[in-house]
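So, subunit A:
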Amino acid sequence: MNHCMKTLMVGLTCMGLWVAGCAKKAEQDGLTIGMSQCNLGEPWRVQMNADIQQAASTHPEIKVIFKDAQNDTLKQRAQVEEFISAGVDLIIISPKEAAPLTPVVAQAYAKGIPVIVLDRRVLGDQYTCFIGADNVKIGRAAGQWLVTHLDPGAKLVELKGLMTSTPGQDRHTGFMEGIKDANLNIIFEADMKWLEANARKEMESALARFDRIDAVYAHNDPGAHGAYLAAKAVGRESAIKFIGIDALPQEGQVYVEQGILAASFEYPTGGQEAIDTALKILKGESVPKEITLSSRIYEAKP
Partner candidate 1 sequence: MKDLKTPGRPWTSSPSARALGALVAVLLLGALFNAEGAFFKWGTHRDMLRAVSVFGILACGMTGVIISGGIDLSVGSILALASVTFSLLTIHWHWAAPWAVLACLGVGMACGLCSGALVAKAKMQPFIATLAMMVFARGLAKWVTGGEKISQAVKQSDGTFAYVDLPPLFKWIDSRILYDNISVVTLVFLTCLLLCWVLLNKLRAGRYIYAVGGNEEAARLSGVPVGLIRIVTYGVSGLCCAVAGMCQACQEYQGDPEAGAGYELSAIAMVVIGGTSLNGGKGSIWLTLIGVLTIGYLDKILSINAVGEDKRLMLTGIIVVAAVLLQKSRR
Partner candidate 2 sequence: MTTPLLQMKGIGKSFGANRVLQDVHLDLFAGEVHILAGENGAGKSTLINILGGVHQDYEGQILLDGTARQFKSVLEAARHGIAVIHQELSLVNTLSVADNLFLGREVCRWSWLQRTSMLAQARQWLAALDLDIDVTCPVEQYPVGIRQMIEICKALSLQSRIMVMDEPTSALTEPESQRLFGLIDTLKQRGVGIIYITHKMEEIYRIGDRITVLRDGQAIGTARSHLLPQDTLVTWMVGRTIQEQFPNHAPHTGEVCLQARHFTVPDPDRRGACVVDHVNLAVHAGEIVGVAGLQGSGNSALLNGLFGTFGRRVQGDVQINGRPYTAFSPGHSIARGMALVTNDRKTTGLIASMNIIQNVTLASLKAFCEGGFLQPKAERRAAAQQSRALNLKASSLNEDMDCLSGGNQQKVVLAKWLETRPRILLLDDPCRGVDIGAKHEIYELMTRLCTEGVAIVLVSSEMPELLCMSDRILVMHRGQVTLALNRDEATQEKILYAALGKRNNA
């Protein structure tokens, strides 16, 4: 037991030193940007951080400190407070939730620290700039794409992300707007919770029930990929068009390139734009209050 305690103590001391070492970096000269990411559990958000890092690396004068709130609103609030007290020059936040994080963002803004809100919104106008993509618009684009690429009367399967989450709802709403006037039928819809394994399972059910499926619209690319694998397992993949959203370079773009997906609609991370905007702000230039990112469509070569 004694031995265990000693090991534990040494371990904790090492950890403490490591953490202290990490913290020290913030005290260097130059411009410091604090970036609070709500959750690094999703590849898309990993990509967002990577994009920011990439964009920042071309500007040696700025230093970005990344923090991961691990899907915890209170933790994220604390992180912003830390940024404020550390006196960073600018804060980028991709908030987990709007309402609980609004006060702390406003607090930073009031202290004169510019705040760029990325992807998800906060309430009110106490921030410098919001950069985000529009899920409804992307969903609409996906719907319109199917309208032009399918014959009337086509049968669709929609694999939804999570209908309790805003992106899921928006991607659904937009899609429904996009196919509103066309003669397309959604014959099967299911929540796949953004997960490939679930999407595959749900698609298997759809395939078992319906002999004719013309297209699958999945709320993210892994979902579309899972659906493709399910169809491939029963030899029906060539009869179905699969489309997904996000178009991350190592996921959706690859699937499109391989011909697995007919199209993938980029949901931009805004990392590059955030750094560009940050530089403008720090140089004293004026920036718009709201920047809506444009989405690219990646299509398979015919």
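As a selection rule, all candidates are chains of the complex that A comes from, given by their letters.
Here is the rule we use: a contact is a pair of C-beta atoms (placed from the backbone, for glycine too) under 8 Å apart; a residue touches a chain by one contact, two chains touch by 3 or more; residues count from 1.
Just so it is clear, the structure is predicted and the values come from calculations on it, not from any experiment.
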*Which one of these touches subunit A in the complex: 1 or 2?*
1
*Residues of subunit A touching candidate 1 in their complex?*
4, 40-43, 46-47, 54, 162-164, 188-191, 193, 196-197, 200-202, 204-209, 222, 225-226, 229-230, 233-234, 249-251, 253-254, 257-258
